[in-house]
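Before we start, here is the structure in question, set down as structure tokens.
Only one protein chain is missing from this complex, and each of the others stays in its spot.
We call the chains A and B, going by the order they appear; numbering starts again at 1 in every chain.
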Amino acid sequence: MTEVGAAAVWIALAACAYAAVVLALGLRADRTQWIESGLNVAMAPFFLLIVAVAALLNALLTNDFSLAYVARNSSSETPLLYKISGIWGGQAGSLLFWSFLMSAFVSLAIARHRKTEPRLTPWACLSLVLVLSFFLFLNAWLESPFRRLALPPANGRGLNPLLEDPGMIIHPPILYLGYTGVVVPFSFAMAALMTRRLDAEWLAATRRWSLFAWGALGIGIILGGWWAYRTLGWGGYWGWDPVENAALVPWLTGTAYIHSAIVQERRGQFVAWNMALVVLTFSTAMIGTFLTRSGLIASVHTFAQSEIGAYFLAFLGVQLLVSFGLIALRWDDLRTRDELDSLASREGAFLFNNVLFLGLALAVLVGTVFPMISEAARGVKIFVGPPYFNAITGPVGVVLLLLMGVAVALPWRRASPAALRALRWPIGLGLIVGVAAAVVLRAPGVVAALTVIGFAFAATLAEYRRGAARSAPGQRISTGLVRLFATQRRRYGGYLVHLSILVMTVGMIGSQIYVVEREVSVRPGESFSIGPYSIRYVGLERGEAPNASATWGVLRVDDGGRGFDLRPLRLFYPSWQQPVSRPAIRSTFGDDVYAILAAFEADQRAAFRVWVNPLVRWVWVGGVLFFVGVLVAAWPSRRSRHVSARTQWAIETLRDLEADHGDGRLTAADYRHAAPALQRAVLDALDRGRPADPLEPATDATRREAEAPEREPSVGERTR
Amino acid sequence: MESLITAPTRRRWLRAGAVSIVIAALLTVFFAAMRLQPPHRNPQQGRTAPVFSLSLFDGGRFDLAAAGGRVVLVNFWSSWCLPCRDEAPLLEATWRAYRGNGLVVVGVNLWDAEHEARAFLQRYRISFPAGSDPKGRTAIAYGVAGIPESYFVERSGRIAVRVPGSLTAENVATTLASLGFRRP
Partner (left out) sequence: MKRAGTPILVFLFVLLTLGTRSVLARAIDDQIRDVASQLMCPVCEGRTVAESNSQLATQMRDLIRQRLLAGDRPETIIRYFVERYGESALATPPTTGLGVLMWLLPAAGVAAGVAWVRARVRVGTPRAWEDDVAPLSPGDLERLRRGLDEAR
């Protein structure tokens, strides 16, 4: 079985190489058959990698310690669930799993787009298989999990105890979904550049892909924080360490992208900018992979020793060169007249959003690589730690939240005075929150943040109310909300994401700024107080965990009511030198009491670290809301299959315009100015897109449009 | 396939080239500036050794200030650390070989439980002075960043050499030779 797995990886690599060559030649010689063959063969790695992953799983489940990977990351005592998660518990396995997910996306993308985007898909596929073959090369050549040991041990070392947590079962796969998912939008962008089909097609084809990848990255980051909070035992969930930052940077550039892509859909602008953002998002995802996989984080020396680093660096260089080179080559095609009617418009808000998100991404990226650069240049690591990142993200975050509140209330083109006046209620609410915060909390940064959060919250809720009233006039708000989520999922799902960010920010402010910590050394029976709680140390108890022996301290917490017990653990794994502390957490919506047993003596004297973390739970509540919002926004809508992307965009743009006009956010003059062209465009598109025969399948109409986009008067086209 | 290079591409290539050159130049300047900064000096070496006083496992006391005129090898160790077990016999042998020539070996036990430390001393028949640093003050004063870690303190009280990680017979011999010891 093991040999089958190893062979499957090699065959998959061969298939990728074949597909790449045949596609390149076929596209050059314009041979349909070659292209078709390339597309077909490019589906194969997915099935082959299913076999490879199954073989690795089999080795883990059957305790085949003759494999170095299994011996290092599993043991006969490892619980079943963690044997399974052992697939991504170590370097070689997680790289294989990585390729597996990427190959799944390759197959899905081909299956989904080869009929609807016949011109783009071959080029996109070429880019996809090139990226995939790089990773398969690593799997087959450098980091194979199927490598055998000359002298197999009787038992394995077991999974790193810190990884034995439910968070570690779901966090890596979801994060990898995000990391690998961005390859699809990137590849279609490359295809658009190669074929010069730079307008609507690639953006529409990848809209859901990018939303999916971005959402998965975000959820993966949140789950990573959850895992860290539950297992690492330092009372926090985000430490700005390089691995975390590596995932955050592409998420930040991705956030900029999914916003500015909407500007291209609605206004036909920011075309080159979107292209650059997609490339940046993919590049930063690859840089993140490179940083976490090459050993560079540990030190420049481990990097220099690891072979994988050099290959990664070469890959990264080629990728950056090719993608930015292509953008430079097509620059004249990409240029649009970037004129804004006003900065007080949605596109204006998105522009600021982009600048700030990219600024943040730059700061986080530079802060992450700076220690490595300084180590390479001067032989000393100059760290860039939490105080730096907090100092940067705090103020920029407040401005972004402010922008978030303003942007939802702005129309496209130019806001009327009435639109700005309508902001007075949210501003008022924000000010009330701010004054209350100023009286109670005083810290100016927190007061500013809470003011802005109150404002943005009110503005977003008002937007739901307004939308509900518009979509179901005269009916109950709930009816209107249901209709909103049914018809304008992306927009109102997106606002759910906005709300989730606000909720998370409240949780972060509480837990980062108002955390209280105590470090005590106590004898049984002694008490200490922390925040509003008084805690008595009862004594030590001992027991057996599944594959470790455990000692825990019993802490009786008096919260003025019934009280509760905390039992922080210290686990001794026979195969690991150092004991592991497992925190005990009692969580409510108000605060978390978080305790770890740091050390203990034979005479039961014990050292504890205890934190009271206000509002942490709201970070997780926000995380769940984020997931729901992404789900709503990315959920496929039925109607998108019946009309072409451009018609769809034109219809949505017109609907937005009518809605903004109805809400009084556009002046009557601006509306009269803008409406006829849009209405004409939509009407023409509908006339042409409507099947002459009702029995004729609608996909034909779609294809007809897709093949002759020049004739279609689109919104974007006319701006040039 | 459309040809990639069309008539007006030259200008674009030039522009792309110019942008890349500027970026590359900025990066080079940045890196060069980093290198031009005063080279990093390892603070754990070359300065005056922090004096410390240790209560020993055998009941006595060790005072670095009282060791004047002799070279001191300060070794930070712990019973649970595997490399420490490997270097314990070497330290004992060094102590026995050079003590007559004016070398003091002192073991500073760190991050450890007392009974385990005592067992360790017994198992490896350690006869040089060894005491515990229960609050890690001495270790922090020296800048210990891992275990084991050793410091050779000159007669003048300056830290001559810092050895992070295991000592080997060779580096002990060469370091002692450089400090003026003759092989016994």
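The working rule: a residue touches a chain if its C-beta (ideal position, glycine included) is under 8 Å from a C-beta of that chain, and two chains touch if they have at least 3 such contacts.
Computed from a predicted structure; not experimentally measured.
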| item | value |
| --- | --- |
| Options A:M1, A:A14 or A:A598, residue touching the unrepresented chain | A:A598 |
| Hidden-chain contact residue, picked from the options A:L329, A:L423 or A:L654 | A:L654 |
| Residue among A:P172, A:G367, A:G397 or A:G507 touching the omitted chain | A:G367 |
| Hidden-chain contact residue, picked from the options A:Q91, A:T206 or A:S581 | A:S581 |
| On chain B, residues whose C-beta touches the chain left out of the figure | 30, 33-34, 37, 40-44, 110-111, 135-137, 139-146 |
| Residue ranges of chain A at the interface with the undisplayed chain | 233-236, 239, 241-242, 297-298, 338-343, 348, 351, 354-356, 358-360, 362-363, 366-367, 370, 374, 380-388, 391-392, 396, 439-442, 487, 514, 516-519, 531, 581, 596, 598-599, 607, 609, 639, 642-643, 651, 654-655, 672-677, 679-680, 682-683, 686-687, 690, 718-719 |
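We adopt the following convention: only the chains that are shown with their structure count from here on.
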| item | value |
| --- | --- |
| Interchain centroid distance [CA atoms averaged], chain A/chain B, Å | 41 |
| Residues of chain B that touch chain A when the two form their complex | 1-2, 4, 8-9, 12-13, 15-16, 19, 31, 34-35, 37, 39-40, 80, 82, 113, 115 |
| Interfacial residue positions of chain A with respect to chain B in the complex | 27-30, 195-196, 324-325, 328-329, 331-332, 373-374, 377-380, 577, 601-602 |
